[in-house]
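Let me begin by handing over the structure; questions about it come next.
Every protein chain except one is present and positioned as in the full complex.
Here is chain A:
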Amino acid sequence: MAPVAPRSGDVIFASVERVNAELFTLTYGAIVRQLITDLEEVEEVNKQLDQMGYNIGIRLIDEFLAKSNVSRCVDFKETAEVIAKVGFKMFLGVTASVTNWDAEGTCCSLILEDNPLVDFVELPDTCQGLYYCNILSGVVRGALEMVSMKTEVTWLRDMLRGDDAFELQVKLLKQVPEEYPYKDDE
């Protein structure tokens, strides 16, 4: 049987169950607001948002692989393109662009111009240290970890902090070789 061709982000997004983006945006906003009230420290909120994202990412990768028919990427460059064009599109309905590669091809930036998480959002002065979209970096980190890539994901630019786009830096720390349960004698 011929291998199934990978599907484009647009095609997948058109075929999945979708909901009103306002519900998503406002729900996320309400979560952040509640976390700020309960945890008080902005640093702690950043950490928890990242953790929530990580938990989501390790589950979402299964849906991604099941629906996208994407096969193993040849290198990290292809991985980044797939996240930006297929991953973001099929879940959030927007695509990102990939730029700012380093010489080794292990570090790049995903640029989001349209980000459904931040519609209606304005940060008050008291939340200056907040990385509002930190859930997203957690999702990317969690999802990549499930396909054997340890990464560090950080926000370089943030429109809520006055920048002109959202720039998420993804740095490949190491590729963990897949471990099979070969050894029974341990």
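Descriptive notes on the structure:
Keep this in mind: a contact is a pair of C-beta atoms (placed from the backbone, for glycine too) under 8 Å apart; a residue touches a chain by one contact, two chains touch by 3 or more; residues count from 1.
Just so it is clear, contacts and distances are computed from a predicted model.
Considering only "Ubiquinone biosynthesis O-methyltransferase, mitochondrial", "Trafficking protein particle complex subunit 6B", "AP complex subunit sigma" or "AP complex subunit beta", the record for the omitted chain gives "Trafficking protein particle complex subunit 6B", by its UniProt protein name. Screening A:Val11, A:Ile31, A:Val70 or A:Leu123 for touch with the missing chain picks out A:Ile31.
Although one chain is not drawn, the whole complex shows that of A:Ser8, A:Asn55 or A:Gln175 it is A:Asn55 that touches it. One chain is missing from the display, and on chain A it is touched by residues 13, 16-24, 26-31, 33-34, 38, 48, 51-52, 55-56, 59-60, 63, 90-93, 116, 119.
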